[in-house]
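Here is the structure we will look at.
One protein chain omitted, others in place.
Labels for the chains are A and B, by order of writing; each one numbers its residues from 1.
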Amino acid sequence: MSKRWGESAAAHVAVIALACVFFLPFLWMLGTAVKPDNDIFLYPPKWIPSVWQFANFANAWAKAPFARFYFNSVVVTAAIALIQLTTAALAAYAFARLQFSGKSMLFVSYLIVMMIPNQVTLIPNFITLKTLGMLNTYWALILPFVTTGFGTFLIRQYFLSIPQELFDAAVIDGAGHLRILWTICVPIAGPAFATFGLLTTMWHWNDFFWPLIVTSSPQMRTLPLGLVVFTNSEQGTSWNFLMAAGIFTALPIVLLFLVAQRHFVQGVARVGIKG
Amino acid sequence: MPRPTRALIVALVVLVLALPSWMAPAQAQRNPLAVTVWFPLPTGGPLKEAMDDLVTRFNSSHTDIRVTLELTGDYQQNYQKLQTAIVAGSPPDGAMMELMQIPEFADAGVLAPLDELAKQRDFNFADINPALLGNSYWKGKLYAIPWQRSTTMMYYNVDAFKEAGLPEFAPPQTWDDFRRVAPKLVVRQGDQIMRYAIEGDFNHDWLYEGMVYSYGGRLVSQDGRRALFGEPPSVAALTLLRDLAKRDKVLYVNPNFSGIIENFIAGRSAAIVHSSFALSIITSRARFRWSVAPIPAGPSGSVLNAGGGNFVLFAKTSPERQRAAWEFLKWMTSSANTAFYSMRSGYLPIRASATEDGQLKSHYKQFPMAKKSVDLSFNYGKSRMVVLDVEKGVRQFLNPALEAVLLGSADPKQALDEATSKANAVLGGK
Partner (left out) sequence: MVKPTRRRREALTGYAFLLPSLIPLIVFTLYPLAYSGYLSLVKWNLLSPRKEFVGFANYTRLANDEALLRVFANTALYTAAVVSIGVIVGLVLALLLNRRLWLRALWRGVFFLPSVVPLAVLSGLWLWIYDPGFGLMNYLLRSIGLPAGQWLHSPTSALWAIIVMMIWQTAGYNMVILLAGLQNISEELYEAARLDGAGRGVILTRITLPLLSPTLLFITVVASIQAFRVFDPIWVMSLGTGGPANSTGTLVFYLYRQAFMFFEAGYASAIAYLVVGIALTFTVIQLWLSRRWVTYE
């Protein structure tokens, strides 16, 4: 018993120590968000603002149509995440549990999605969307991302670990593949879905370059395009506003993380392993 | 799956399917004539507000034309967006571009030549500051009108000079003078230097070109086919910089453009070499007496290199739209309007007559430094190099060489010779 206590204490100490190291930069970020301009780059570094400028948040928000950017970001990332989860689950099931010719080659081509540099797809996809008349619409922000190599791969790994007995039992019960996918695979792969959902939301939430290229009006722009209000290499960056804006940009993802990580709870015992 | 989650998923799916109806409204404008212009400006702040102002006023006073202003990131992002649009066959009608980006577009024929339009009397071409026109030509033709311009200059901390026992408003005029007094300006604490005498990003070709000019040399030949940064003037300039930074330890070569301003404001550098554009930030945040001056002179005098962005019109457009875009450009660069933009943005007015503008004059009364910096730009300003393949042929080799010498430990002559031969292989081989 005492061994367990010692272990637990050691783990706690290690975690807290590491967390402090990891968090240190953010401590400065939080402080900077509410500092007046001249406090930011003092040396030695000033952790506590001389004046607490909480108004920085409101002022940062007012500098660009952030409400609209927020709305667009939510719509676009939610759509991308949902569509990707669907297509990736279907594809992962096919790769993990079905036999068909050309499977390996097809799987590899999905992986290529992850490998191809953005610069290669930039102009062709821009022209494709222009031809389809979809520039400066939500579709332009969503369609190129429907297929996810990362998601397909991750969920496939998960599906591969589901014991064959569960499938055999379902087949005997007369279940078709879609039903097996929905009733067996998806619930067990909850952590994978939660993880992927979280990560892809995060990535597309923070995507800057593609939205810059395909949108032309402020009504269609997303949050990262708003952040550049504060960064101007010639004019000098308003670091405090940038940090403040960074905080209200990151907040929804942090909340999403807290919700998603409840799926990272061990022990939902896997039915049918040992008898 | 629990009920609420299911409901949420259904709701989101419905939202997704309803997306087509969320598409942005089409902006079909038959009457008035629609013109789109791209500006690489931040999506909020004084620059955007000033441009919005100008565009709104133009649109209300010209009811047959409707200009839409599109903000396109920074200079490099704007550049890439333009390239993408050109390949796709849909460039805007006009755009502002960074000076060095213009030759490539001009040479490819995607820009509209402006000579005929600029000759018209109502444009008053002669009024434009000649130092700002240097980077507007390509192969003898005019392709751009200056818009958002700045030059380098030296800002110095008057209080720090006083503290060091130096004359207050008479900073060193030559590099030799500077070298002599610099050690007095340096403040140390142990082996950490708390205040440098001078700071600047001399590792970048903008500042470095000014140095080479002041040593009587140039970075590339007039025709842009030969690299000259291995020539004696350049080697001398680089050696001076290297000595100031590494031997005398009075110069801080800082690649971080905005960090330099912060260091000046915090008193960590007694002087900095930076863009005239930094004036507005320093004015609002410095808590000590300061002033502007020409960069110390080399053997050939002081040179304040010009920089910034010019406005271009694209060739691929209808004649009516091009004429309309020119109307906008002409109106925008009128004396009153360039004065207005200069006042609001801190960039230089592009016309000599603008300095007579009433509003600008009272602005100068309130901010005498602004007037001083404009005078400096007129007196010491010099255009930048004009060369096709500036990235591939010059920056690719020159800048790493400067970095290797000033931030590493390379030898100036060796590094520059190597860079020159590589550059010539690209520039001359046409």
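Operating definition for what follows: a contact is a pair of C-beta atoms (placed from the backbone, for glycine too) under 8 Å apart; a residue touches a chain by one contact, two chains touch by 3 or more.
The structure presented is a predicted model; accordingly, all values stated were derived computationally and were not measured.
Peer 1: List the chain B residues touching the unshown chain?
Peer 2: The missing chain touches chain B at positions 76, 79-80, 83, 86-87, 104-105, 108-110, 192, 203, 252-257, 259, 262-263, 266, 268, 389, 391-392, 396, 399-401, 403-404, 407-408, 410.
Peer 1: With the missing chain put back, which residues of chain A would touch it? List them for me.
Peer 2: The missing chain touches chain A at positions 7-8, 11-12, 14-16, 18-19, 22-26, 28-29, 41-45, 86-88, 90-91, 93-94, 98-101, 103, 106, 108-121, 124-125, 128, 143-144, 146-148, 150, 152-154, 157-158, 160-163, 177, 191-192, 194-195, 198-199, 202, 206, 208, 224, 227-228, 231, 237, 239, 242-243, 245-246, 249-250, 253-254, 257-258, 261-270, 273-274.
The working rule: only the chains that are shown with their structure count from here on.
Peer 1: Where on chain A is chain B touching in the complex?
Peer 2: Counting only chain A, the residues touching chain B are 37-38, 40-43, 63-64, 75, 78-79, 82-83, 122-123, 126-127, 130, 136-139, 142, 186-187, 209, 212-213, 216-221, 225-226, 228-237.
Peer 1: Help me check something: in the complex, which residues belonging to chain B touch chain A?
Peer 2: 1, 9, 12-13, 15-16, 19-20, 22-24, 27, 36, 41-45, 47, 70-74, 77, 80-81, 84, 87-88, 90, 150, 257-259, 261-263, 265-266, 268, 275, 277-278, 280-281, 285, 287
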